[in-house]
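Structure below; questions to follow.
With one protein chain held back, the other chains of the complex are shown just where they sit.
Read from first to last, the chains carry the letters A and B; within each, the first residue is number 1.
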Amino acid sequence: MTTIFGIPMALLYAQLLLGIINGAFYATLSLGLAVIFGMMGIANFAHGALYMMGAVGAWFMLNTLGIGYWPALILCPLVVGAFGMLLERFVLRRVSHIDHLYGMLLTFGIAFIVQGIFRFWFGSAGLPYAIPSLLTGGVNLGFMFLPYYRAWVIVASLGVCFLTWFAIEKTRLGAYLRAATENSKLVQAFGINVPVMIMLVYGGGAALAAFAGVLAAPILQVNPTMGAEVLIVIFAVVVIGGLGSIKGAIIAGFLAGIAEGLTKAFYPEASTTVVFLLMAFVLVVMPTGLFGTKTQAAATSVSLPALAHESAFMRWALFGAMAIGLAIAPLFIYPAFLMKAMTYALFACAFNLMAGYGKLVSFGHAMFLGTAGYVTAYAAKTWGLSPELAILAGTASAAVLGLVAGWLCTRSSGVYFAMISLALAQMIYFLALQLPQTGGEDGIQSVPRGALFGFIDLSNPTTLYLFVLAVFLGGFLFLSCLIRSPFGQILKAIREHEPRAQSLGYSTDRYKLATFVISAALSGLAGSTKVIVTQIASLTDVHWSMSGEVILMTFLGGVGTLYGPVLGSFVVVAMQNYLSALGAWVTVIQGAVFVICILTFRRGIVGELITFVSARQREKDRRGIAMPAGSKVVTGT
Amino acid sequence: MSIAFNGFYAVKNVDFTLHEGALHAVIGPNGAGKTTLFNLLTKFLQPTEGQIFHRGVEVTALKPAAIARQGVVRSFQISAVFQALTIRENIELALLRRSGLQWRLLGNARRDKALVERTEQVLEQFGFTREADIAAAELSYGRKRVLELATTVATDPSVLLLDEPMAGLGREDIDRVAELIQTTAKGRTILLVEHNMQVVSRLAERITVMARGQILAEGPYSEVSSRPDVIAAYTGGTH
Partner (left out) sequence: MAEILKVESLDAWYGESKVLHGVDFSLSAGEVVTLLGRNGAGKSTTLKSIMGLLPTRKGSVLYRGEQLIDAQPFEIARKGIAYCPEERGIFASLSVRENLMLPPKVSANGMAVEDILTLFPNLRERIDSPGTKLSGGEQQMLALARILRTGARVLLLDEPTEGLAPIIIKQIEATIVKLKELGFTILLVEQNVGFAQALADRNYIVETGAIVDEVAAADFDRRLSSIQSYLGL
């Protein structure tokens, strides 16, 4: 048998075919995602769920309603498309006038809900779906066997890809949609019914996802979590292709599938990481992806909630209240819960420094938390370092990682920034899974707590609690001073208008890098402390869902506010702790709370509070002095 | 100096000297390359060919922020203020660097007496005292332009590049801003792009006329503005 680099040719062909088929799914899926992203500016986290709805829907139609494959191939996308339109009309539209980030967060919540409900209905086992009788069997190509159904998948996706590309690039629609993402008000003022158009686009994207789902049903595992698994790969594909480029999404989809297939033949362990490696490589060489020419349009930003007046006294009073509250809380609440919440709160605050004040939303912040955790655990367990040194080592490692990652990431902005950080985080995850020191799936367990500075025994629960409290309050205090400092002010200015900040003489890159490193170090501190508390460092801390969770906490509480992330983490941790008895419903409830929070108080709980108070303050001011409308320029010199 | 975008020369073989202490205006039809010249001088664009010297030292390779730190500060044609920040904060930002506070991670800029005083001065000078604590986004377009000028002047630059400072300003503001530019010009070098010819004739000692990326004429205002080729390219007859 012929071999290449020791791999049998037949295996290589088989993997290649598998790669191309996966590529076809990736292409169809990322196409919908790219359309929604390019036209609405929303990174649609519900895309995986919509795909899953297509596949599970086909199964449901067949088994309950007796509707076969061919009708389902038309019906399912229609139903899911209609569902998408409703979602857009009644949920996403409410945040369409503010930063697209909020739309993204809503889809994030929706994905949780849909997946939870489907898991409740259909369980999490695989649902078998037979290949339609017309396409059973296959043809022998001489060097390999090609099943008909697989050939059909490739043909069908190519057809759909072409149609979509044509509808958007070759008609006026594309220009309308792109313009509407930039300034939808103005496009409306030109006489275009933007709301209906957006609704149709989202519906269309959803239908594309469902179409891919039905195509996948006979050959992939149909189950309610199938969407979540494929989702971040699809994101990477869209970014590789270049945001906003339909052609790019299609080509990158096939490219990613093939790369994955080949890696499976040569080095199977890396097959799930290779797409991210590819993405990182492409973005470093071509900062806007393969076909992305478009520089990201300036998103309409929500301004940071701020009080019209606040006194130093008020600030310290609030901080004091929080400190005292947390100090006596263990008398009433489970200390383990409080400690967990505090470490997450510190993590969220660190994330908030970048996301809120620097407007750099990273999708990979878990890498700092996790890396620091592993280093601390290893240092404490294998080297026997005392906890303060172990924590220091963990924090330092996160800072160094932050320096490297920051150097790569801060050269881009917006979604590209988020995606590069995600790619790096996926590589860290891969390392954590593969390196012998990290213990793979098991992680590093029973990490000794040891004695602080050699004499303060941390195995005493009270001491441990006080130690965590001190770390949290220290970190919080540092951050709150940081954002008021001149450094913090400049950071906010860069967030607003980078060229202007440069023209005032600030090296904006250095400020962003510094912010990245500080944020990474504090996340590391949180991760290290967490390991000392829980005595285990595991893969969950470097998984991308952890990065998602920190986004959730921060935005729930109020991004760009001091206390928001703290409150957000307590709420999320509390939900996870106290709702866990409800089983499958936890994700549904979590998603629902998240969606409701964004819809009702989109500045987050704390942000909404601040806005309310400051509106009243302003009202008072206004009654005090009536402002003249046309103030004059007075030349004083 | 030249720069090309996809083969289109926006600025082509321009030799340009700005003398210390001068108040120099660049005029020219739309798309002549004036803003591009500014972008080149402040390094927001990298020239395809050519060199730039500041006080005899080559600065062609520097970054925009480094140029600004040498005292060469620009304003933008399409207004650039920090929208979400208050007017006071906008001005403080311009002042922070000069006060050497820009890398302070802790502490509050408002504790710095000199900075606070200077901020008040600037607010007063530009008539923002009463509006100091509202967000810049709430200003009307014209007032935003004034704010941008205020922050640019506040950095106390030695060379000031102003891109159409009068655009969008009301008549009453134009006179005041012109006066302001005149006062600021003492001891500084100013390069001005402007389409308002009354302002140019009043302020500028020398003018350069650009057209199609090249320099058409240069010299004292009265001399240059009456040249027939300039009239044909720019003013279009009596004005």
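Here, contacts are C-beta pairs under 8 Å (C-beta built on N, C-alpha and C of every residue); 3 or more make two chains touch, one makes a residue touch a chain.
This is a predicted model, so every value here is computed, not measured.
Contact with the chain not shown here comes from a single listed residue; of A:193, A:437 or A:460, that residue is A:193. Of the candidate positions A:176, A:266, A:337 or A:478, contact with the unshown chain belongs to A:176. Between the chain not shown and the residues B:29, B:71 or B:107, the one that touches is B:29.
Taking the complete complex into account, B:195 is the one of B:12, B:54 or B:195 that touches the chain left out.
Only one of the listed residues, B:66, B:132, B:167 or B:185, touches the absent chain: B:167. Although one chain is not shown, part of chain B still touches it, namely residues 5-6, 8, 27-36, 77-78, 138-143, 146, 163-164, 167-173, 175, 195, 197, 233-237, 239. Mapped onto chain A, the interface with the missing chain covers residues 172, 175-176, 178-179, 181-183, 185-194, 244, 294-295, 297, 615, 618-619, 628-632.
The rule we apply is simple: only the chains that are shown with their structure count from here on.
Remark: chain A residues 301, 303-304, 308, 478, 481-482, 484-487, 489-490, 492-493, 496-497, 499-508, 625, 627-628, 631-637 touch chain B in the complex. Taken in their complex, chain B has these residues touching chain A: 42, 44, 63-66, 68-69, 73-76, 80-85, 89, 92-94, 96-97, 101-109, 121, 124-128, 130-131, 133, 135, 137, 143, 146, 151, 155, 172-173, 176-177, 179-180, 183.
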